[in-house]
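One structure is given below, represented as structure tokens, and several questions about it will come after.
Every protein chain but one is kept in place in this view of the complex.
In this document, chain identifiers A, B and C correspond to the written order of the chains, with residue numbering beginning at 1 in each.
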Amino acid sequence: MPPHNFNELRTAIRAFAQARDWEQFHTPKNLVMALSVETAELLEHFQWLSPEQSTRLDDQTKAEVAQEIGDVLIYLARLADVLDIDPLQAAFDKIELNALKYPVEKSKGNNTKYDKLQ
Amino acid sequence: MPPHNFNELRTAIRAFAQARDWEQFHTPKNLVMALSVETAELLEHFQWLSPEQSTRLDDQTKAEVAQEIGDVLIYLARLADVLDIDPLQAAFDKIELNALKYPVEKSKGNNTKYDKLQ
Amino acid sequence: MPPHNFNELRTAIRAFAQARDWEQFHTPKNLVMALSVETAELLEHFQWLSPEQSTRLDDQTKAEVAQEIGDVLIYLARLADVLDIDPLQAAFDKIELNALKYPVEKSKGNNTKYDKLQ
Partner (left out) sequence: MPPHNFNELRTAIRAFAQARDWEQFHTPKNLVMALSVETAELLEHFQWLSPEQSTRLDDQTKAEVAQEIGDVLIYLARLADVLDIDPLQAAFDKIELNALKYPVEKSKGNNTKYDKLQ
């Protein structure tokens, strides 16, 4: 079986929504709310962990976190689909912009936001 | 040029972080917070729009929304990378689970959450 | 019984945390994550509703929404407490700032963000 790719994911989610007649609910406004809810469910797993604990999850938590990452990606892909935006292209474009906002010489070892970088 | 894929994205983000010595900041706890912040910046574009307006963004807003989608995907890919989780696999696994939670015959045209489905 | 006030709430939450020896978990970083999680649980109730539906909740949903509003306020009050910030004073100060950012004559019937107001 070939590895999964993003187009395949978009197609699978689209079919899932169509089979359930859910396209009526999938406005961008609703989908971005669903994306926020799923992101918070992912966040919830980490809220009481120390940063160090967050780097070594037990197997049960890791499996639950993987499911939440799946949910976030599903809603992100669905939102991008209904908006006719290519999320991978958007990410690569943003990396180029970030390289300009965070030049290596100024940002090295430094997490200051670009608008406060000197 | 071949189309972008997820592995390529992960590699590009990893290189970006390494070049800036930012791996020290990239704990899962911190990254999931950054993901939440970017998701909310995406949400912000839609907060005062009607659902109908959200389906037909002007070009300027669509370009800004694409950038935020890029940011969300970047942090999601980075979080998955440091956790050693394959986000595409996680999404496909979740679609299978969702198909069980939301059988077509019960969910058709119905946005009720699975734990309240009859 | 006199009506509840904010100081009373802060005191009750502080006592709740102390009795359970939870102060060790209540760093601002952790509390702001918990606040985000509760806010998303509130958001979840509205994700698939139309704006119009969101104005007339059934009794069951309204009761659940009230609980989530309670949770959000609890974590906001607790966060403000550990940071030694007075949230009511902060809100009144912010209203004054907002009055400058959104002058009535420019903002009337207009939800444009202040940095794009003409």
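The criterion applied here is as follows: a residue touches a chain if its C-beta (ideal position, glycine included) is under 8 Å from a C-beta of that chain, and two chains touch if they have at least 3 such contacts.
Since this is a predicted model, take the numbers as computed values, not measurements.
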Interface with the unshown chain - residue positions in chain C: 3-6, 9, 12-13, 16, 19-22, 24-25, 27-30, 32-33, 35-36, 39-40, 42-43, 46, 49-52, 54-55, 57, 62, 65-67, 69-74, 76-77, 79-80, 82-83, 85, 87-95, 97-99, 102, 104, 107-111
Touching the unshown chain, chain B contributes residues 25, 30, 33-34, 36-37, 39-41, 43-44, 46-48
For chain A, enumerate the residues touching the unshown chain of the complex. 33, 36, 48, 50-51, 111
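Note that only the chains that are shown with their structure count from here on.
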Homomeric contact chain A-chain B: same or different residue positions, threshold half: same
Per the C-alpha centroid definition, the whole-Å distance linking chain A and chain C comes out as 25
At what distance in angstrom does the C-alpha mean of chain B lie from that of chain A? 2
Note: chain C residues in touch with at least two other chains are 33, 36, 48
